[in-house]
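One chain of protein is taken out of this complex; the other chains stay put.
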Amino acid sequence: MLRFAIIGAGRIGGVHARAIAAHPQAELALVADPVGDAAARLAAGYGAASTTDVDAVFVSDVDAVVVGSPTPFHVDQIVAAVDAGKAVLAEKPVDLDLARADECVAAVGDRADRVMLGFNRRFDPGFAEMKSRILAGEIGGVEQLTIISRDPSAPPAAYLTGSGGIFRDMTIHDLDMARFLLGDITEVIAVGQNFADDIKEIGDYDGAVLTLRGANGGVATIINSRHCATGYDQRVEAFGPTGSLRAENHTATRVQYFGADVSGASGPYLDFFLQRYTEAYAAEIDHFVTAVEAGVAPSPSLADGREALVLADAATRSAAKGGAPVSV
Amino acid sequence: MLRFAIIGAGRIGGVHARAIAAHPQAELALVADPVGDAAARLAAGYGAASTTDVDAVFVSDVDAVVVGSPTPFHVDQIVAAVDAGKAVLAEKPVDLDLARADECVAAVGDRADRVMLGFNRRFDPGFAEMKSRILAGEIGGVEQLTIISRDPSAPPAAYLTGSGGIFRDMTIHDLDMARFLLGDITEVIAVGQNFADDIKEIGDYDGAVLTLRGANGGVATIINSRHCATGYDQRVEAFGPTGSLRAENHTATRVQYFGADVSGASGPYLDFFLQRYTEAYAAEIDHFVTAVEAGVAPSPSLADGREALVLADAATRSAAKGGAPVSV
Amino acid sequence: MLRFAIIGAGRIGGVHARAIAAHPQAELALVADPVGDAAARLAAGYGAASTTDVDAVFVSDVDAVVVGSPTPFHVDQIVAAVDAGKAVLAEKPVDLDLARADECVAAVGDRADRVMLGFNRRFDPGFAEMKSRILAGEIGGVEQLTIISRDPSAPPAAYLTGSGGIFRDMTIHDLDMARFLLGDITEVIAVGQNFADDIKEIGDYDGAVLTLRGANGGVATIINSRHCATGYDQRVEAFGPTGSLRAENHTATRVQYFGADVSGASGPYLDFFLQRYTEAYAAEIDHFVTAVEAGVAPSPSLADGREALVLADAATRSAAKGGAPVSV
Partner (left out) sequence: MLRFAIIGAGRIGGVHARAIAAHPQAELALVADPVGDAAARLAAGYGAASTTDVDAVFVSDVDAVVVGSPTPFHVDQIVAAVDAGKAVLAEKPVDLDLARADECVAAVGDRADRVMLGFNRRFDPGFAEMKSRILAGEIGGVEQLTIISRDPSAPPAAYLTGSGGIFRDMTIHDLDMARFLLGDITEVIAVGQNFADDIKEIGDYDGAVLTLRGANGGVATIINSRHCATGYDQRVEAFGPTGSLRAENHTATRVQYFGADVSGASGPYLDFFLQRYTEAYAAEIDHFVTAVEAGVAPSPSLADGREALVLADAATRSAAKGGAPVSV
């Protein structure tokens, strides 16, 4: 039985609490959040203790820490937890600043196999199936990878101001997916789009199209938008010499409507990551628990978190230069 | 080059005229229709001769005759054409009266290999593919066959009055399809439904569900309706011990719409048989021409036409007895 | 918080235990099973007490009892639990013998609103969505209902011997679904099929096709098989005057494969009811808990359980008479 503390009682903290509670080898022991009674409220639902003193986590007897705090706290908390001998599951990104991420990697040093980065989409059953079928050689390798990733609607401008920009906040998941399915990336071309004025005003984009060259000659395309009328648009397509694989969107049910004007009409996509990636979060916790219990390094690693940030930085620079290629 | 005459310049005559004109080894030479200038108008579009004297067909020098006249004329015209040494492609049904169909079979005698019955759906590329994949053993035999067949909307009551009832007029296509894909049928159970008052008043049904026992132990289900809001609903599903095959409906294009309320919405089904079975009519003519030129018997045969009528009769009796099983 | 006892620590008992444990207003307090340590093992996973004395359930302080024992015990246990003042969620069927079911209804009397029958499929999100969209008038009523329901593979002959036959054991779910979506049924026509010799030897069928007349003029078709190569085949299609609704099968993921010979190939269907109806079992418990807490009658009721049995009996008689219509 792995005993967990969660730092950060927000939305993502709640997702992890549920996944931990449902896991037969995991137990939620402690929730820490400095703001108001958020920790107490989240802890109550699972019979866990709570605290507003985050440092209490590191002196507690938990085995593992989920770092679900706001991004600026990630590095210090990852390092403190590792120093305290805990296993760590940290939400992405490591930090918005690559230098800070490098400090984190350095501070963790050879204890990196105690830290897992929370790129939940790798654990989506569909994307995980694609990965294993690609590895099994079903399509003969990946020559072209297409990732379409659109949020249902943009977060408030206030949130986006501190988000590091679309590439570090949103695209970073897709950059990790590109690494997951295509392998190492050597060059990034990013084109930003502005449709929403409030997002433009804070110097960010609400749409983006990226082209990534892979070390193996493959190319990945990422198409992002901060809005999608039909819901959370999350698709991946891998094309290889002998076939291709597509992961299609999820709908709430498999019911289709047929009327005078349409046939085969499903409902809209599941609205957002809590619904769309429920299974992925559960599988992520399972992988973490299994790896920690077995004493092997979980994956994705802190280094994977850093690499995705390197790509997001490159995308930010490329977009700023109007789509010029940036080597990484 | 096979030279054709068409008897009957109505809708189905027009379908065959187009298919003949488009076939490289076929030529439309003559159109006969006793009513007004229908023959002249159809013939004009294809540079063919026309006549209001149907008997002129049998003394003409054409090689083949398409019998596309109203049902009561079928038997006499089939026999006259065969007597005149012509090959015959006759529209279904042979007749509404089984005794007359038997007379036709008797009169044609050992010249039956000169006559083909126009069960066009056997030539639909999808249904034909199902047949050949079933024969190839892909699903290990047919245990259960489901045929859904719904017209977009009912013909006028005036037409239906002389139609012989839904089983002889509409279901007959599905009965032939059941024989095509499942084999010989030994028993028919038919349940009629009445939703439209005008059809009920003439003693007919506007919906029906049939269960057919096959000689091999398989069972076919036929679901019919005289109306379907989404268009011409024409589906077949064959279930066997090792797999199943489904032929889905056709839409005008493969475009799908995704909006706030729906995803993957295609357009409605192709509206009716002229659109839905265009390719089938062309393939039917091709089969007929090829068989006649090669001197082999085309299929489906006059006997197949009679068998479908036997089943339609059985269905009519079963429905009249409230769904009692009727052996054939 | 509703405190539960489960009678029967077999497969279905385990399904309910998990759903109860995961429900925020429910708690698993006691598991009873007379056979070996089955109760102890199931209880251990959820911190519940266990007993091999089923009668202990009725004198315990639990609020609700799940009757998941073998069918012959259902009636006595339902009555005992109701007599003890418990709310009851009983697995289907009430009994294999209609007279016994009638005794159960009589014994429960006006306390019937304390008993729910476990027709889990009503709670499948897809079928539930169909029901609510039908009620909302989206298709203008149901004229034809098609239920395809095939198990991945037949249970051992030993199990089937005591099962009451395919109609009482398997079709009963589909008969309830027909009542759920079409309404009252007035007549049953059933045709049995035999492909597997061992099932034939025990006097049962391994395939069946049923036609049900609804009181409203609609007709339902049920197509059953004890085997399906692609997995658990569970589809429903409702056809009405203004449109239709289809609930399609579930696959493990939405990944599709495209190769030299195929396009758009998904994986096989989820294999069986534990996977296919996971959400349904959770929703069923939720409905039961909510109804009991609110003091209202849960649905489906004991009477619904009896009605399904009436239809299964009628189907058994119809099949024995070679498909003759049986009024109910």
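Order of writing sets the chain letters: A, B and C. Residues in each chain are counted from 1.
Just so it is clear, contacts are C-beta pairs under 8 Å (C-beta built on N, C-alpha and C of every residue); 3 or more make two chains touch, one makes a residue touch a chain.
The model shown is predicted, which means the values in this text are computed figures rather than measured ones.
For the chain left out of this panel, the touching residue among A:Ala64, A:Ile199, A:Val219 or A:Ala308 is A:Val219. When the whole complex is considered, the residue among A:Glu27, A:Asp113, A:Glu143 or A:Glu293 that touches the unshown chain is A:Glu143. Residue-wise, the contact with the chain that is not shown comes from C:Thr251, picked out of C:Thr52, C:Thr161, C:Asn194 or C:Thr251. Within the whole complex, the absent chain has one touching residue among C:Asn120, C:Thr146 or C:Thr230, and that is C:Thr230.
If you put the missing chain back, the residues of chain C touching it would be 229-231, 249, 251, 256-269. Interface residues of chain B facing the missing partner chain: 22, 24, 45, 125-126, 129-130, 133, 138-139, 242-250, 252-260, 267.
Residues touching the missing chain, restricted to chain A, are 143-144, 146, 148, 150, 187, 189, 191, 193-195, 207, 209, 211, 213, 217-219, 221, 223, 225, 227-230, 239, 241-244, 322-325 (touch as defined at the top).
We adopt the following convention: only the chains that are shown with their structure count from here on.
Distance between chain centres (mean CA atoms), chain B to chain C: 41 Å.
For chain C, residues touching at least two other chains, in rising order: 242-244.
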